[in-house]
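What follows is a set of notes on a single structure, which appears directly below.
Missing here is one protein chain; the remaining ones are kept as they sit in the complex.
The letters A, B and C name the chains in turn, as written, and every chain counts its residues from 1.
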Amino acid sequence: MTSPRPLRIAVLGASGYTGADLVRLALTHPRIEIAALSANAKAGQTMAQVWPHFAPYPDLPRLVAAEAIDYAGIDAVFGCLPHAASAALLGTLKGPRIIDLSADFRLKDADVYASWYGGAHPAPQLLSGAVYGLTEFARDALPGAGLVACPGCYPTAVLLALLPLVGAGAVSPANITVNALSGVSGSGRSLKEANLFTEVAEAVHPYGIGAHRHMPEMEQQLAAAAGAPVTISFTPHLVPMNRGELVTCIVEATRPIGDLRAILAARYAAEPFVHLLPEGVAPATRMVRGSNHVVVNVFADRIPGRAIVIAAIDNLVKGSSGQAMQNFNLMFGLPETMGLEAAPLFP
Amino acid sequence: MTSPRPLRIAVLGASGYTGADLVRLALTHPRIEIAALSANAKAGQTMAQVWPHFAPYPDLPRLVAAEAIDYAGIDAVFGCLPHAASAALLGTLKGPRIIDLSADFRLKDADVYASWYGGAHPAPQLLSGAVYGLTEFARDALPGAGLVACPGCYPTAVLLALLPLVGAGAVSPANITVNALSGVSGSGRSLKEANLFTEVAEAVHPYGIGAHRHMPEMEQQLAAAAGAPVTISFTPHLVPMNRGELVTCIVEATRPIGDLRAILAARYAAEPFVHLLPEGVAPATRMVRGSNHVVVNVFADRIPGRAIVIAAIDNLVKGSSGQAMQNFNLMFGLPETMGLEAAPLFP
Amino acid sequence: MTSPRPLRIAVLGASGYTGADLVRLALTHPRIEIAALSANAKAGQTMAQVWPHFAPYPDLPRLVAAEAIDYAGIDAVFGCLPHAASAALLGTLKGPRIIDLSADFRLKDADVYASWYGGAHPAPQLLSGAVYGLTEFARDALPGAGLVACPGCYPTAVLLALLPLVGAGAVSPANITVNALSGVSGSGRSLKEANLFTEVAEAVHPYGIGAHRHMPEMEQQLAAAAGAPVTISFTPHLVPMNRGELVTCIVEATRPIGDLRAILAARYAAEPFVHLLPEGVAPATRMVRGSNHVVVNVFADRIPGRAIVIAAIDNLVKGSSGQAMQNFNLMFGLPETMGLEAAPLFP
Partner (left out) sequence: MTSPRPLRIAVLGASGYTGADLVRLALTHPRIEIAALSANAKAGQTMAQVWPHFAPYPDLPRLVAAEAIDYAGIDAVFGCLPHAASAALLGTLKGPRIIDLSADFRLKDADVYASWYGGAHPAPQLLSGAVYGLTEFARDALPGAGLVACPGCYPTAVLLALLPLVGAGAVSPANITVNALSGVSGSGRSLKEANLFTEVAEAVHPYGIGAHRHMPEMEQQLAAAAGAPVTISFTPHLVPMNRGELVTCIVEATRPIGDLRAILAARYAAEPFVHLLPEGVAPATRMVRGSNHVVVNVFADRIPGRAIVIAAIDNLVKGSSGQAMQNFNLMFGLPETMGLEAAPLFP
């Protein structure tokens, strides 16, 4: 009996946090061969020069310019590039199947994209064919997909919390209020004053109030589930931690809390990564740190008729690279959990 | 010309964080003499033995049992004891004026107290005479007060954000949703697993969902401003930082955002500690760390007709010991800012 | 072809950080079946009740008292109990091979143990047969070992940094000065004021000055390498982070730095977990967080004739549970890296 040949992947944008976390996961994926890593501004450097945690891995492929990769022998490309740059490059690739972690292929409407991302979409012809890769709600489409758009981190958490409830009519699509907390890795490795240790540590503040770019994406998917337009309130806050994201959704319930709980329990009973917690247990980011797991729970609000649905993820794993790998597995007919088995790291 | 005699204070519960922060402030207050410090479980120890930051102050009074203090020569007692214990002791004191930082004298209705704090009120006869010491809204009552109940940290932030708006009818008292973030010092120095560094660092989670004890206090004060009963939604979250508290209030506005802004601007223009930030600037806890300052701002929500009002405080200062000192100053006819002039500590 | 039967393990003390990290690693070890988990004070609870990060693993064995385990069907026992308690229990076990993570079997001399650990050794008859499980220096002894004493976290880092150099005579065994930094998980999950978030965050301090219990263990092993008694200077400091340990060893070199570098390079060239960094690159704990890797480097001191040798580990993995698993693998003839392949988690 011979082993199946490895699947050769390229990671574009391996000098960013999502790219690095994808490489971290790929290193222990039994079917993946890391064939190429790109980072145009750091081409020529080793991953160990760019990243502390790859110091023990001097043999990883050296970083090259994305244009220098021979895509002919690549099975899958993971795009970890900034928006717009991502679509501009990926739109030209022939051959490899593409898992994009940027925002470029999440919105179906190029006009909505333009209004939120400040420019015309670089490859609008690809939008209709792209699969929105919230894995648990995209299993039918993934095996045949050529282009998968991985959801943003906030949408991943919010949609896993709310989609089953909105879809079942148990939660009104009106007046959905989401307060969100995120670790700093969500804002990338860019050299901004706001990302300095001294600015972030021992502090918390909201940002993107009423204007975060993940809003149209959440509204698009919730509207599809509700069968009607949805406008949500969404306020993210920056929290002094590296990883982790927690969303607290205050919603109007049309049924008792017990019913909401039953809907979530049924929907996620067989899911390997999504876990409804026991009654009364609050989701916490430390339950999922470093893993692809999601924890969810629902509570009665003090205001009658309202419910509080809470979910926690690791923004770099289930909120980004882990979900990308989960999608990759399904695209290539592999077990969904392959390479994602690691338990959360605590403390 | 002779200096006025110092005002002699006793701090009960000086082994807790609020007690310690009160001592920190009192050390530089030009009119205060720290006459006595109590901590029944640590009686006999020095403050330097109990607290790292009092290592440079070996001459502070040694801790004694609260019952061992001679209250005859005390001008003011700061009560930093746990609820119930506080009222039980303070209810017996004659002579000194009392500034209580516990929850015991905040609620006017002893039945509400009993239902939230799990037992009959130890001194219900004192409730009607106690002044609710949200300083900016209690200036008339403080000079003559014998007993002042300092607000909880969350109510301080929420009420400063909302009272002027609800009072003016610019914000509906219905459907007020508050998401709150707090540093760990808010939960005290008690030896609970949930307070360990390893549990808190690199993590975030909600707690007291739909059931936090600060809710009735906020509702009581908002109802007074609204002239009608109020039920709010309130979800606090624990954030990995020592100090700081931020409340994000999503409300239904009956007037344009500009009007809300104008109301807050007018109300707080002359306040030494409450600051409406420039338009578009998000409040952040690092703006007030270690100080008695409060920063507030108001934003339009994405859902039409709603506003987001945000406030940040240091939970141990304006949310606790600083506000107590501010109240003390007004009770004794001193300048309101005396001993509270320190600017925030950043980074 | 049939799969080999799983190796059934029991983890004693699964309510502590080392026990929990061992369970985390065991969960993805392809040859391990977690047969029993003990925690006498929490017997009856699930791991998900005791630990946040096992919330996604409701099917882990329920905690039982160590005495309630049927050891007949257990292949290996991992002892994660406090010292003294560990030897008292493990000394009674017949059958399973034992990997002990406590301090009880590290010191060969029961008198030295008594003087440092404050009591007679509970099972001195086992000391001579116990293998000191610093894996890289114990490979010959591990396959036949019935009892393996895993080194302390500090000794692991210090010995990996210095043993090859002292053994080669390139570093004098006299005047070895070690300054060490450790994350808080090293002091366990016990409810001590010193472990509270508020005491640890934004702060640093030394502890156990001149008196840390890991000193005799380091001296014992260094003396064996030097062929003469060794007394070292060792000052550990507590750093506000969960995991990670870094040791900075100032030593007297008898040869040029280049030779020291060559000795380390040769010794660790084939090691899967120990990595000599490129010249001039400082070891950092973020290079190894959450992994079994070790990074080492050597530098010239400003004082002529002295060298600075630095090593970084994750105190819970290579410094504890990971090394225990590495030893287990060798004891049972498995590939040394099995279950330990995960790359470091950064950020």
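Some notes on this structure:
By definition in this document, a residue touches a chain if its C-beta (ideal position, glycine included) is under 8 Å from a C-beta of that chain, and two chains touch if they have at least 3 such contacts.
None of these values were measured; they are calculated from a predicted model.
Touch with the chain that is not drawn comes from one residue among A:Ala120, A:Leu196 or A:Ala228, which is A:Leu196. Among C:Val23, C:Ala168, C:Leu222 or C:Leu246, only C:Leu246 touches the chain that is left out of the view.
Not every partner is drawn; the one left out touches subunit B at residues 17, 20, 24, 27-28, 51-57, 184-185, 201-202, 242-243, 273, 275, 277, 281, 284, 286-291, 293, 295, 341-347. Subunit C meets the missing chain through residues 175, 177, 179, 181, 183, 198-199, 201-207, 209-211, 215, 231-235, 237, 239-244, 246, 248, 250, 282-286, 289, 299-304, 306, 308, 310, 312, 347.
Mapped onto subunit A, contacts with the missing chain fall at residues 17, 52, 184-185, 189, 191-193, 195-203, 240-242.
By our rule, only the chains that are shown with their structure count from here on.
Two copies of one chain, subunit A and subunit B, touch each other, and the residues they use overlap strongly: the shared fraction of interface numbers exceeds half. When every chain is reduced to the mean of its CA atoms, the largest separation from subunit C belongs to B.
Chain-level centrality, scored on Cα centres against the all-protein Cα centre, points to A. Computed centre separation for the pair subunit B/subunit C is 46 angstrom, with centres defined by C-alpha atoms. The distance from the centre of subunit A to the centre of subunit B, with each centre set as the mean of the Cα atoms, comes to 39 Å. For subunit C, residues touching at least two other chains, in rising order: 17, 52, 184-185, 201-202, 242.
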